[in-house]
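Take a look at the following structure, please.
Only one protein chain is missing from this complex, and each of the others stays in its spot.
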């Protein structure tokens, strides 16, 4: 070879879902070109001595709010926060204005975000009209995201418009998604239940402050049992339709959901996966009381979440990123049922997860599986991404397991302007976020280029 | 004892859920006063030599159409058909006009039907308003019947009005029913699914004739998979609320329903029961093709029904009685989706069931359990009814297992004026229907008195 | 009727597995001839006002030690103890000398015990030789009892000789028992395991005193995990052979046994039943420490036993009666592994069980099922026994739920000369034990005749 490699990462320790080993990595043209020791010719070298190299980590639950709500976040701010946090690949959700439920709006979104992304990204197609699923798939939707929900006070117009509550439509979306070979990713719910019970026991009684909301969350009201009932019906329809179902918000749902998924997966052999929201394990009571309306979930029963990793119910892990501005959420101290709900997570995800590794709750091998290989495989992007393998995209999250970080508003790149994790500490953080061979963030600083991030189409995209 | 018994039944063979034995029965004041051999002093004697004596059989799924649709059926015609068929106790449904969903309409119905019944009866309270459940219970509702459904073309105004599709309301009905200690009996559905799929694949394609409808039934459209999805959510809510759930229309639902109930009952320990619709085992393809719109279900997969008896998923058996007039259903030959659906069963139930006994598919002991003791116990009417025991109501269905009957319109007492089973033969029929010691039908003739039948209140009735 | 009844029981409250009701009972020629109110002509009357009338209770696990070890117990002493306790029917076990494993020894036992029994009884055939099972069945064995065990120090020659440890023989016994339509009742074990582990951790370390033994019991050594492993294999063979399996000593086995039976019964649909040893719920730590070697089991985890009643794993309940003399067991204070193990229960069974009813742990209806109807049905003796029904044997256990008893050696009729329950109190006791219409014990006194008890043959007996 006469041409030098573009980048060589030296002396680091690689982690796969099944093992850990020392090896240098050579990158050429954005792909992993060589693994081994050593590669003398390189344009650039990174010395990863003492560092751990993970396959580029995915954040599978991003709301980058574009188009339509770019005052909360946009693709540049959101993806830069992810990049700085250590994420190389984001999956963006669909509750935008307009929402990407048709070929036109999906293409519009693709065009809008393309010049802004700092890391690679995929876009869910908005599942609302069965007849548009094929076009969305052909246009590159990674999967079809379905909001089988509606906010009980309609405070999210952009969710309510997307709400697929009619199970006939839901089923046809499953059929159409199956025909494209894509995964249907569903936020399950039964909002009538949630609405009625929550009004009755909380809102109508004037119990609307943040603490009341968080009580209602722990009781399985907001959100909760309705989600599980929605899941129950959805599992049946998904099996009938033969679609690959991906269950969102595991952990947020009460434990009955875990039992249902276990039964479907292991006793009935259904093709179903689930992503675990780590907030329900990491958000302590203290932090929840401190940030109040700046988080919509908290860890009132964290062990049930950990158990889903152990028993195979959880396939992915994520710390949801659904930002709203500080001003939007502050009224929630008084009436949390009337504000948009969400939390930040793009930048905090990797450190919080590494902190759990340091606490012995996870291994780096599990991280490589649950936050890289598993989503890549589930969505058919494997082995292009999700794995440290020749020919795969040279995406890496290099981390220093000894680095300590404190989350503070000042450091956050999200437009939200605040963090749900304000003041919390984590041990373990990314040193380099490398996307297709290029360092896009280093030591907490954004060093990549706006627009560098590429769109990763789903498996049904037109060639 | 100086006073003679009112009635003595001699020389018959009694059947309980667990055994069969020879014994005379003495009746006094409508109650079983003595069991054994023999009772010399009696006002009246029945020689049951060669006959089989079952505890009075329940028909648990009657639509006697009163008030409001008495041109189809009324309590007199319906209960006389049941009486002649061998039934001593009927449970009447709630899709009337007005429907008995409030104290006033429930009391109105009680008053209207009281002078007409030939056999004893209980009334479901109409589950529509959580706040009226207590009053219905106190007024004597046996249980709360919930129509978690709506006809896809709205051809049943009286069902649609009763449709509880909002799961928040459904859940509150469960809570209210639990508070009264009653059973919630639910026709599960997910009518949006049914509507969309059936329109798409049948109605919109002009496939509306009777054969098309019956194809749609066999495919799980009308009714079908939507019912199972409805059940999935309902099981979860019922468990959460802690209500006793009774699942209607087992057999009508595709097999997935059976698996769900088995899982809930035996793996999760839920308090759930189910009633098996025998039409789905007895209605042959030939008969279905012959009567077309005069039946809404048929036995395209009868073994799955029999299996629910064997494995404990089915608790009761019944042949649904949901009559419409001949004129109402005849347009169904052309467009069966636009007519009211139903079938007759009050008069045919016992012979069809006994025919299955003669064919070796059931035993008389199972009949005593599935059509008498089990419903009496489930609804808390045991041991007042459902059992041949001292002090219990002297209700008996005396049957001749060798008698052959052919169902013909001419013999039917239902106002419907036709039978879904026209021309079919059954071996085994009632000789005497005895309600509280009085013979109300004998050898196919009505001999009882209109208004003799008594209202049997549920367990929460005011003393 | 011109002839008066032999006995009329008046004013009592009858209890069936499913209900309770007030009725007089008339008895003629040992059979229940009438149930109801009232029967004026009677040779004898019992006023049961305030008393509860149960179908004659079965003691399904008696070791009356005849022939061969009549210094511990004989059929007269054992059955009189049972009678006084409130038991009307005993099933006797087979570890005698000679053991009833052949036609000759079984007939010999039948002859020996016939003149001595105070209550009715059935005899297990000794399952040792597959080729003799047919003869035992034809001679009236109720079922085939198999000791799939051996004492680890061989201190029971009469058990060791009966030990069927070879699974080939066990399987052939299952085949032969299936061919006769009988139930195979098995004391499961894996004595090699028990022996090795118990010697290693207790006996070889000199830990042999009573407290050590009871520690070993609580740890699942003596007896314990070996029994569960034996059960695991046996369930498979029984299913393969198609034999009705009856599992003895539920409760004595660690909880894994309960899970296995639940899985076999409810998930795999196997024809298996089990009898729960109540000692493992009733024998307190205090009592165990007081009587030491006079009991071989104790209630270190009583809730797991109660759960088997609730979830349907337990079909019968019993308080095992396996007496040894006081002198035989006293050396157990020093070395409990070298003495014959057992406990008394024939006389204590009913009061202890009624005490549990008074404590709200059981109902009289459950007692009627678990200690009368269920065993009668399982062994095919129903409805001859086990039920209060016309034509059935007039067996009754009349009890006074308010009577308090204290168990003391002086009151015990067992030849053992002591009781495992010395000093314990129970509220609830039999007032009349009635076998085929004759009072055999009343108010704690034996009033029946030696030899009155009759042999009840199993279902395969020669006509």
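Labels for the chains are A, B and C, by order of writing; each one numbers its residues from 1.
We adopt the following convention: a contact is a pair of C-beta atoms (placed from the backbone, for glycine too) under 8 Å apart; a residue touches a chain by one contact, two chains touch by 3 or more.
Values in this document were obtained by computation on a predicted structure and should not be read as measured data.
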Contact list for the unshown chain, restricted to visible chains: A, C
Contact with the hidden chain (one of C:5, C:147 or C:193): C:193
Touch criterion as defined above, residue of C:115, C:168 or C:331 at the omitted chain: C:168
Selected residue (touches chain absent from view) among A:270, A:330, A:363 or A:389: A:389
Chain not shown, touching residues in subunit C: 166-172, 190, 192-197, 200, 225-226, 228-230, 232-233, 235-237, 239-240, 256, 259, 263, 268
Absent chain, residues of subunit A that touch it: 1, 14, 16, 18-19, 21-23, 26, 32-38, 40, 266-267, 269, 311, 373, 377, 382-383, 387, 389-392
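Operating definition for what follows: only the chains that are shown with their structure count from here on.
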Identity of the chain that, by mean CA position, is farthest from subunit B: A
Geometric centre distance via CA averages, subunit C-subunit B, whole Å: 42
Computed distance of Cα centres, subunit B from subunit A, in Å: 51
Whole-Å separation of chain centres (CA-atom averages), subunit A against subunit C: 62
